[in-house]
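All protein chains but one are shown in place.
Read from first to last, the chains carry the letters A, B and C; within each, the first residue is number 1.
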Amino acid sequence: MTEQTALERRVQLWFGPQHPGITGNMAVQAWLEGDTLTSGVTHVGYLHRGFEKLMERRKFIQSFPIVCRICVPEPDTNEWLLAASIEELSGLDKEVPEKARWIRTLFLEMSRLSSMLMVLGGHVGAMGLGTAPNWLITLRDYILDRFEELTGARVYHMYVTYGGVRRDLPEGFAERLEANLQEIESKLPLVDNVIFDSAVFRKRAIGVGVVPEEWVDELGLTGPIVRAMGIARDTRTDYPYEKYGELDIEPMTTTGSDIFARAWMRRLEIAQSIDLIRQILAKMPTEGPYSAKLPNMLTWTIPAGETYVRAEASRGEMGYYVVTDGSDKIRRVHVRGPSYVHGVTLLERLMPGTNIADLSALMVSLQVCPPEIER
Amino acid sequence: MSLKYTIAPFSAWLQAVSKPFTVPVTGGPRPGAPRYRGWHINDVEKCIGCGTCSAICQNEAIDMVPVDDPVVGDSGLRPKIDYGRCCWCALCVDVCPSGSLGMSNEYVWADTDADVFRYIPGVDEKPWDDSELGWRREEGFELVDHDRVPMGMLDPDERTQTWAEVVIGYTEEQARVEASRCVDCGLCVAACPAHMHIPDYIGAIRDGDDARAVQIIYDNNAMPEMCGKVCTRRCESVCSIGVQGDPLAIRWLKRYATERFDNLAEVLQPQVERVGEGRTVAVIGGGPSGLTVAYYLAIRGFEVTVHEALPQVGGATFFGIPRYRFPMSSLEKQVDLLKSAGVKFVLNHRVDGDELTRMLAENDAVFMGVGLMKPMALRAPGEDLPGVIPALDMLREQNLGHEVDVGEKVVVVGGGNVAIDASRISRRLGAEVTIAYRRRVVDMPADDEEIEDAEAEGVEIVTQAIPLRVEATEDGKLDFVWGPAEMVQEEEGKRPRPKLIEGVENHLVVDRVIVAIGQGPDLDWLPTEISEKICNKWGYIEVDETGMTAVEGLYAGGDLVNDTADAISAIADGLRAVNGIVDKTRAQHV
Amino acid sequence: MDEIIQRIRDNFGVLREHRQRDDLAEVWIEPRHVLPLLTWLKEHTPFVQLTHLSAVDWLEDGEFQLTYLLTDPVGRRSLMVAVRISREEATAESVHTLWAHAVTYEQEINEMFGIHFPGSPRQGVPFILEGWDDIPPMRRDFDTVEYMNRHHPSRPGREHTDPRRYIGQVVGEKGYLHD
Partner (left out) sequence: MASSKFPLAPPEHSRPHAPMGEGCFLGETERQQPLALKEALAKIKNWFRANSLWVMAYGTGCGSIELRPLTTARFDMERFGMAMRPTPRQSNVLIISGYLSVKSLKRVIRAYEQMPSPKWVVGLGSCTINGGMYWDSYNTINRLDLYVPVDLYIAGCMPRPEALLEGFGVLMEKIKAGEANGWNHYLEQMDWYKENQKKLITDWDLPDYNW
């Protein structure tokens, strides 16, 4: 046998789009030497629906049901961002009632919680451990039950609109939500046992997928990835929106910047989220309108302008760049999802040297959400 | 790696003895939350077929399909939902102006055939039709604007001191805001006797194109400035926004647009074929119907002459409407437009029977719109006493600029707009005014706003009052005697009738009793050979669908012909005659 | 913020500026200043992160606008640097040497708007679309409904009656100022 060159030894492997380990419908084209990746390219577009184009031909109110579809596990940040940016450009933000702001904060935090429950399970699911994900998906389902009760739908809530929210909290909502939170809290130690105290997870997560600190500014990284490096950066505290400024909240941080650190980060944030939801429920006013008086939504036009509004999704900073031109439609909207950087540039940078078996876990820990990359 | 990390995950086994939480499948799927957004339901009785649900749907999932004959206030269309498009956002429910559309909390529907996922909620029977729960419209969250931009008015105290217009009119900004409330459903078009293109001109006002709005308005109404001030606005009574909120101020918007321009001839620029070149038309009566005929025929090349008995054209809108509602300047602007179109006027000239016969021979067509000129009598003893006057006479005298003396105390009998006008004029003349009406305030044919305005100006309204007699008192005053009535529901579905309570008499001593209980036709001047052909047994004139009477070439319209007796119906009659005359002329060309 | 904008004004020239919020400003500059300005902002000011880069099609002006959103993560404020380029040429300088992830943004804009960034890797490499054979879809003159009708037929059997027109038809709505 003749000696093979390094290039000849490389195997090209498509990971996805149809693969149980891939996060959503996307693909990674990887080149391997043995079972180690030498390089890789992210391929997206399998979920491209052209939201930004579709919103250019929809009236403002018609744009609002569509945006939540941009991220399936956590649709609500999108709803809020669209509402907030249009409110800012139209001047409606001054009229959003106090109670609506509290409900929105609650809504956003519930959404973060449900998303983090799902992704925490994903961390171990990607390593082939099925118990914790099944528990956590069920726990998330309890939050979805509350969403269903509050908004009328389980996944796509379409609840936050311009000027407030669409409905008031139902009777007894806070008590039922509290019961769910207690259920989640009671299960979390069990979850810890099978995730953070699992030899399999520790071995495969500690020291794997380390993101160097220099990349933060170079790549514009945000969210849990940055906080897992020990840098306290959180849109909710840095740019307090809605009622986050009135809550007792400190950005959570962990150190190590590896998969374990990011998983632990999420575990801490689940606890933080539960605490925040309790704070919100305690501080929320019970009386008052939940929506501002809206103009006729079929003919509503707003002045020309440009803005960028950001919020903290469970994956990092999500932002909407909105341009209006004085008509009844959005001129241009650009959805800046955290996965755009995390799932393409950062992932591609992390791939060389990674074991093929860890790739799935790495993607989960970066919380790559393909629909927000391609939209 | 310590032993702990090897053992800890096995704690999961403890769950084997915990209580299961699996959702059972027996007994059907879990019910959706009380406000779950499931399949649509629709209360078809409540639905007015305005199509706003279809307009707001970003997925074009809602088709409007005809299920019933259209009637005024209901297009007869109903939404049909395509679940191959629906995304359950419930914007259709939240926007629904009638509040009929809702969503059930049912969510299961699986089928092998892709074409079945469409139905008309409320019409096509579905298992979830009677669902109590689900997403419904809720007060406090409106996607359309329910609140009308308030109209500026003179202060009531100030009003009684002046003959100036009470209504101030919208500013440009107010008009744009008000116009933006329209949802473009078109129900108003059906309700308007003249079928004005209401959503179109409102849209033009909203877009800031007032000139286009005026062109659209004049497209089928030659006296819109009058309508913009005093129309009975049946359009507003069917406005879809009005089901749950204030109807659009269609009349005020028309007023706004028409008041923007002084030289109408310059703005309008009609583009019509001059089919009537060389033909002559005589119009008897310069009221709304006659002027409508005159204008639209004149721009088509007809030579039109309007014959008017009074020194000023306008008909009832001239002599019957007080100046504080419809100022002279507005009427003159209208007349100027007609003059610029080439219409000739013969004023102070009452046409008699012989002249009508001659006109029919000399002209290609004659249009008769002489209105109802004979006031109904009080039909109570004392109706002939000198101080008992018909309201129309008083209004005419007032509008002709003659001195009118109503004394210090007046009772006005009737509940229509004329009664309100007479009482408000009497207030301005310094009298104390009481309105006596047979039924309740809700039954009054007069415009609600007018009633409110009258009350604000200090008019007292006595309802369920049946006049018994009028007696002259010794000091030259009149004793108006009336009896109270109770409302009796005689037949289901009909409006209750007032029934006199015997034995009670109330006295009201006044200077004048003004009778405003309606008018009838006054056609005694017609030659018998014509009148027996064209009049029905009540003395009104009958016409065919072209507006023509049984006499060839004699057209008629206005209060004489229709049973609603308002200006916009008269204009509609005029348009019908225009159609008839133009079509006939065209046919003769061929 | 004011101080930085003043310095941009002095050193690079500002065509237009707008203060949207306390923590968000926007400056419009000339295309030739983009790379120097962004380099300066990244190297010498706290605006070190490129949060996003996106394009706006001003079809009626015949121009594209590129908006670079720079963030100062410590000072918690953002600066939008906008530049209008000709729609005809549709070429702009690449900033991928400053921020690695700009490559993806430039790749996407290249694909969706047809703006070329010479020197940027992956220009012309499909990112989202596959086998695209029309004008770039995010351009304003691309009509998505027309494209949909050509390529993605809808299920037949639907018929919509517009109430406004239907009512007009039923009652015989007519105009008299024109024939």
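Worth a mention:
Here, a contact is a pair of C-beta atoms (placed from the backbone, for glycine too) under 8 Å apart; a residue touches a chain by one contact, two chains touch by 3 or more.
This structure is a prediction, so every number in the text was calculated from the model and none was measured.
Within the entire complex, contacts from the absent chain reach the displayed chains A, B, C. In the complete complex, the hidden chain is touched by one of B:R85, B:H195, B:R255 or B:R279, namely B:R85.
Seen across the whole complex, the unshown chain contacts subunit A at 17-20, 24-25, 45-50, 53-54, 57, 65-66, 69, 72-73, 118, 134-135, 137-138, 141, 154-156, 371. With the whole complex as reference, residues 129-131, 133-134, 137, 142, 144-145, 147-156 of subunit C touch the missing chain. Interface residues of subunit B with the unshown chain, by the touch rule above, are 20-23, 25, 29-30, 58-61, 82-88, 107-115, 117.
Note that only the chains that are shown with their structure count from here on.
Averaging Cα atoms per chain gives one point for each, and the point farthest from that of subunit C is the centre of B.
Inter-chain spacing, taken between the CA centroids of subunit A and subunit B, is 54 Å.
Subunit A and subunit C have CA centres that are 24 Å apart.
In subunit B, the positions touching at least two other chains are 184. Here subunit C touches subunit A in the complex through residues 18, 20-21, 23-24, 26, 48-52, 54, 56-57, 67, 69, 71, 73, 76, 78, 80, 82, 99-101, 103-104, 126-130, 137-138, 140, 142, 144-145, going by the rule given at the top. Contact residues of subunit C toward subunit B in the complex are 155, 157-168, 170-179. Residues 44-45, 48, 50, 52-54, 56-57, 88, 217-220, 233, 238-239, 305-308, 310, 317, 319, 321, 323, 331-332, 334, 336, 340-341, 344-346, 349, 374 of subunit A are the ones that touch subunit C when the two sit in their complex.
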